[in-house]
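This is the structure, below, for whatever I ask next.
Note that this complex is displayed minus one protein chain, with the remaining chains in position.
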């Protein structure tokens, strides 16, 4: 369903969790239900699969392929766009995943910088991205910028420099960082048909003010409805309302950060909020705090007594 | 002229440079001219003296006192507010400077966290600020938060917690950092008569969107006029124009960052833009690049041929 | 040839490079020659395969298996011990590689901490290591500690705590870090039949003084002979001679660091020193400086005119 001349990716994109069985095997049957939940309860119509939230880098290549197939297959005719993240430490694996995403019917692919061996300059990283994108030349390609996770301190603006010549299918980036000088320079650089998606959910409003035309994040799995209201308030010029909504989101995230949030906790919360059985994280992690603590902490803020949405801002996307 | 019930500090505040003679002595006679320049050419009516831009921490206590006297004396009846930064490594020195600022007629004082011996938690820092503020209890007191410079990673929101009980004269903070979750939480916490001033000039628009009611920075010495236009555009709801102005500022700062900007360069540029003779920095620094290079670099961007405004975003404030 | 009751791993261990063809495919036929070179020219009889120097984390699982098979097969009867590094981002892949190493006849396996999703405490990491080790319970297992590369700041001593109960096959660690308080505490903790191998080549002498009983590093591929002399001098109590040799090694590494060394350069140098055709690195990297520059730079130090051995201390192991 996708091609580089496809529809521009805008608005909210949920960075999806990966459902696992209690034994740690990928749990494909949950995905169809997951898609229905996003559409019906959160109003979110785009997904970013096998990214940081989806623990893509902790899964085997085979697992990632099966997940991509399921999301593309079940999402067909329902979701607007399924973006498959194909970045990993090995260039060959990334290319393999890119080719597979094209076959599976993805609407676009994205890749993060390798982080064990860090590229020494922006040109080196751009070349890596080029070799990945070239494995699926008919799919829109997005660069996934998340320096706090990768430890790669290159400016996104430097990575973009001339990238349209090296990667004809380049269509934008997911910027998960707090350097809004760099972000603003990216906004200035990008032509209007590229997507500039902001990825730090707790300061989405700042990203919008600086020119983002969409957002990718893990909280949009369970706070998608509220984030859509924020987007609408911003678009209609009601900054006061947008700020009120942003501060509500911040209250949740700020509390979550103090709990030392990681994928394990984030995933459990999504399970609670959605009623979906997402299972444990893919790798050993410290036991998350019992959900009761989260409920209690929320109470004084006067929010409804339902399940509590939270997020790890260090791992958003 | 000041008291804790004085006028709320809002809008633009120039973090002033310290004029020196070629021999490195403070050059007091320049200050009167400097004030006139800010008022007449930049439309800036508030100053933040002896802060980071003013190299306060590199000056002796005596030098800082003379500077504070001159700014307060010459600014009287002209400037709206003169905020004197009194933070230094020694608590006794900071208290001495606070008492002196009151005598000199300052409209407020501010203090940064000590950075050689870093406070181990927010309560320790709050106690330090309390002991400084108590030396000038009739002056509005502001906390100056600049974690990248001090290396103190405490959240500003945690420092604010209950600070109104410990420091009756507390009136707000200058937030020079990129963590807008922390910043937003500060905005939420502060009562409406406190000042929440943002201090990262290159992303002022993001700070405004998140609720800042003013800004302190070094670029407002020479880009004050443009920044005022940005503020006006934001206040009138013209985000597109605000963003255009912000991107113009970013172009200058982004270029400056690539030159490895520091106080020496920043100061030389202010000298060029303003025609004031600000002299060298107070401590040995690498020789700044010849100004000609800066002029040339600006040319292709099509800006007017006048002097070139630049700034070091790492040292703004 | 291996079992947990096998011979204790001591002395020098070369962290091997991975030979590639110009097209970037693994070049297995070089490995037999490589083994002969290590034995005959450097006197090194132990290897650490698919580690950081070998770019293990940038290779696909299949490539790593083929490399392990070749090193174990060709090394049989020649090398004393072949340790196969099986750590990667995916637990399943690591377990797969551990099982394979046992089948391939490795003398031991090692694993680094996952670094995209960092373990939140030492217990979480220990559990990850346990699940890897359990996939090859008859092979000696080593923890590979390299915090500067992984960004995991856990103390090695905390990871070791009680590890013998969780991992019966545990036999020691490769410590590639500069925190010699942590290192000393590890030395104190380890029983005498475990191996405590130091991994920062440029300060091997410090590691020995603190109690290391061996060393793993990339420079031992081409500086092995000199490092063996250093070990001998230390063991015979001739600290002055050991220091002289250490300083010679430091001169080379210090120079290399200034060139911004990475695997690409390191690999090219090994190619030059050894005459083996190791090829390019496995992922795009900045072009290394022409070797001529390295030769010239060395000249003033009066070393022989032969090829120049260098190393990247950030990636040693």
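Letters A, B and C mark the chains in the order given here, with residues in each chain numbered from 1 onward.
We adopt the following convention: a residue touches a chain if its C-beta (ideal position, glycine included) is under 8 Å from a C-beta of that chain, and two chains touch if they have at least 3 such contacts.
Computed from a predicted structure; not experimentally measured.
Taking the complete complex into account, the chain left out of view touches B, C.
The hidden chain makes contact, of the residues B:38, B:59, B:227 or B:257, with B:59. The chain that is not drawn here is touched, among residues B:92, B:165 or B:258, by B:92.
In the full complex, subunit B contacts the hidden chain through residues 52, 55, 57-61, 63, 88-93, 96, 114-117, 119-121, 123-124, 127-128, 131, 149, 151, 260, 262-263, 281-286, 315. One chain is missing from the display, and on subunit C it is touched by residues 157, 178-181, 184-185, 187-188, 202-203, 205-211, 237, 239, 242-243, 246-247, 250-251, 253-254, 257, 313.
Just so it is clear, only the chains that are shown with their structure count from here on.
Annotation: 36 Å between the Cα-based centres of subunit A and subunit B.
Contacts with at least two other chains are made by no residue of subunit B.
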